[in-house]
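Omission of a single protein chain aside, the complex is shown with its protein chains in their original locations.
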Amino acid sequence: MNGAGIIKGMIETARNFAGSYHDSKRLTTVQYPEEKLAPVENARTIPFLVYDGGDAMPGLRCTACMICEKECPPQCIYIVKDQVKKPDFVGKMQMQPKVFDIDISVCMSCGICVEVCPFDAIKMDQVFELSTNDRFGGLLLNKTQLAKPNEYFNKLHKTEASEIDARRIEEKQKAEAAAAAKAAAPKPPAAPGGAK
Amino acid sequence: MSGLDQIFVGIGHGLAGWAPASVRPLVAAVLEIAGIMAVFGSCFALTTIVERKVLGRMQNRYGPNRVGPCGLLQPLADGIKMLTKEDIVPFSADKTVHFLAPLALTVPVWLAFAVLPFGRNMSAIELNSGILFFFAIGSASELAVFMAGWSSQNKYSLVGAMRAIAQMISYEVPLVLSTVPVLMLAGSLSLNDIVAAQGTYTFGGLARWNVFTPWGLAGLLLFLIAATAESNRSPFDLPEGESEIIAGFLTEYSGFKYALFFLGEYLGLFALTGLAVTLFLGGWHAPFQWLEWAPSWLWFGIKFGALIFLFIWVRATLPRLRLDQLLNFSWRFLTPLSLINLLVAAAWYWTGAWKSAAAPPVRWLLCAALIALPYHWLGQALRGASPPPRKYNYAE
Amino acid sequence: METLEQLKTRIEAAAPGAQVDIVPNGCPASQPSLLLDGGHARAVAQFLRDDPTLAFDYASNVTGVDWPEKTIKEKIKVKKTVEGVEKEVEEVCERKTPAYLEAVYHLYSMARKHGPLILRLRTENRADRVALPSLTPVWRSCEFQEREIFDLYGIVFEGHPDLRRLLMWPEFTDHPMRKDYVEADDYEYEPTPHEEVLAKARKHYPGGTPA
Partner (left out) sequence: MSASTTTVELAERAPENQLLEVSLGPQHPSTHGVFRMDVALDGETVVKLKPVFGYLHRNHEKIAEKCSYLGSMPYTDRLDYICSLTNNWAYALTVEKLAGLVAPERAEYIRVILSELTRLINHSALAGFLLQDMGALGTPLMYAFREREKILDLFESLTGARMMCNYMRFGGCRCDLPPGWIEQARSLVAEFPKFLDEFEALLTGNEILLARTEGVGVLPAKLAVNAGVTGPMLRASGVNYDIRKVDAYGVYGRFKFRVPLGERGDVFDRYMLRILEMRESLKILDQAMRDLPGGPIMDPKAKLRNLRPKPGEAYGRIEGPKGELGFYLISDGGPNPYRYRVRPPSLINLTILEDMCLGQTIADAVVILGSVDIVLGEVDR
């Protein structure tokens, strides 16, 4: 019959039309502002700086080693080192960034800065409502705008965050044990030295 | 007849009654015009939103549902947008023709509604040559489309206009020819007589509509196909084939002129659907005897809505034909079929005299065969030597 | 597919007078290539395509490479008399490598399904004598790729049916992919945090950055 193909096609659209009223698979639109898709753990949009403890600036994990600035393909990270050092979570004196800008209009959310950062200081955020009306300044985020607490990082990337926290706690204990051992150790040699 | 059926006629006469006698027919006419324009104007607004929602539902999405409750105020928003949009006229365009084109398209289409019977004695003018008037008015739209295409001085508009002319003329022929059997069997050109001819009921209370006869069914299908082509709708929307020639003759129109073209196109579709309902689906008659109590204009509305849904359904599914295929389809398939349909109607009329009990089914099958066989042969001829079915061999 | 040496001999036999030598390739991919001279390139290409056993009917990839002049410091043994004694002395001397533009053709055979044969054609120098014979008449797949090399590197392909710029606009004069290409600095001003971009932009907006 000549029109058979067309009629088969029409039946197909009719099935979808009827299906859209009762079958969820045939109506896949998510009404964005009202309904929102569940956040996916691995998703990544723009980077943010992680800080421990309550206060942002002293708590920043970033030690201004500038690896992420070198490795960033579109060169959108801009760091200036600060002369003042600050102790990190293990107590070792580390540098800290005076200026840490990311131009999120240039950033292409590739996540390479996260991979190459040896201090787990920069992680990928999942916020995507980033529209601003200021084309120049609004998209150049500085250090304070980028800093977010470790709890926020745990909320976003649960598995990765828990691994990092576990590793850091373990390192802290090892460092304290080493420090305690060092503190205990010098007494005996000092003592005999002194006794002579 | 229930009061509800004649409610509009009653209102009309009531209001006309207040006017002084001398000017009464004029006021009655103005009321009818206002009624038609109000009903079909709002029907145009409704159809734009219904089309987008049905298309959406067929494509697994919602369709507009932000403006007003589930999108009902969307046409209002579109209207305001169209009115406030800047009306850009190209510098090299032929200003007057560019301005007149949308008017030349929309005004004749309104006239076509004058003869359609929307309900029991609810047709604006009872012309005894209603169909002739309808087709005479209907053929004015080609000129408007070509005026639009030519005056925009834009290459795509010119190609679109050329296509529109070829398409509309070649589909006017099957459109008119497919209505001829109805006129012959009803014996009159007046639409009201045609509807009256379909008024009686046969066994089991089923109405005696033309569509239940073989030539009526074939006629309706031919008419609908030709109607989609006349109103530039989906499988035949070559004049504004947006994936090839941007928007065809509409490319250089924006703002209210574009809205007028849009309105003209939809009204053309409504007029042709109204005619299809009148000729083949028994106008405002109820499908079964025991349903006669419902108001007549309601039946007209239900059948009208069903056909509009069919047009939208076709638009959601079918890709577009190419121009030479379009013309071949009309001249080598639709026109010969509608001529053969005349023979079938004649056979139907001639075998009407059989009195034996088994006559109706045998008569029906005979006439159906008379139309089905040419349908098959013409289809094969149209497709040419059908190439052998494709086989795809697989390499390891 | 035979090794490159056999291929070299067969090519020299088929196209008399063609200088063919093998360019080694150090990395693990071990894809050595054949260096052809410009004069006989098309004859060799014709032979490679039409020879039934080789049947290289598919030129997959045509690449332009820019080799600018480089000074290499080499330690070479030099006999010098030092305080009257004839002695071998290690000496560092600079040698300038010849500068040229190169077109690399990767050929495959769809009929025989065998691997990449890599041809290299080199121009005399990078300045005025940059002509090479076009292989589009032999393999039509080189048409757009040779146009791109002409556009981005500046190698003029003789015998190309329609040698125009492929990617840049016709009025563009320079060849962007060359190593010594200096970018035009008429950027629209964009506040990237990098000083040199800002400096360049500031040169164009003396009255401070545009609002």
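The chains carry the letters A, B and C, assigned in the order they are written, with residues numbered from 1 in each.
Please note the rule applied: a contact is a pair of C-beta atoms (placed from the backbone, for glycine too) under 8 Å apart; a residue touches a chain by one contact, two chains touch by 3 or more.
Predicted model, so just to flag it, every value in this text is computed and none were measured.
Colleague: Given the contact rule set out at the top, which of the displayed chains would the hidden chain touch in the full complex?
Modeller: A, B, C
Colleague: Tell me which residue among A:66, A:95 or A:116 touches the hidden chain in the full complex.
Modeller: Spelled out, the listed residue whose C-beta touches the missing chain is A:116.
Colleague: Would you indicate which residue among B:188, B:234 or B:254 is in contact with the undisplayed chain?
Modeller: Of these options, the touching residue for the absent chain is B:234.
Colleague: Given the contact definition stated above, which residue among B:164, B:207, B:245 or B:337 touches the chain not shown here?
Modeller: Touching the chain that is not displayed is residue B:245.
Colleague: Decide which residue listed in A:41, A:55 or A:151 touches the omitted chain of the complex.
Modeller: Considering the complete complex, A:41 is the one touching the chain left out.
Colleague: Against the chain that's been left off, what residues of subunit C make contact? List them.
Modeller: 25-29, 31, 57-61, 63, 65-66, 104, 106, 110, 113, 116, 118, 139-145, 152, 161-162, 165-169, 176-177
Colleague: List the subunit A residues touching the unshown chain?
Modeller: Subunit A touches the missing chain through residues 2-6, 8-9, 11-13, 15-16, 28, 40-44, 67, 71-73, 108-112, 115-116, 124, 159.
Colleague: Please identify, in ascending order, the residues of subunit B that touch the omitted chain?
Modeller: Answer for subunit B: residues 55, 58-61, 155-156, 158-159, 234-235, 237-238, 241-246, 315-325, 383, 387, 390-396 touch the chain left out.
In this section, only the chains that are shown with their structure count from here on.
Colleague: Express in whole angstrom the distance between the two chain centres, defined as the mean CA positions of subunit A and subunit C.
Modeller: The answer is 43 Å.
Colleague: Please tell me the distance, in whole Å, between the geometric centres of subunit B and subunit C computed from their C-alpha atoms.
Modeller: 66
Colleague: Touching at least two other chains at once: which residues of subunit C meet that condition?
Modeller: In subunit C, nothing touches at least two other chains.
Colleague: Please name which positions on subunit A make contact with subunit B in the complex.
Modeller: 1-2, 6, 9-10, 12-14, 16-17, 20-21, 26-29, 31
Colleague: Can you name the residues of subunit B that touch subunit A in the complex?
Modeller: 54, 57-62, 313-314, 316-318, 375-376, 379-380, 383
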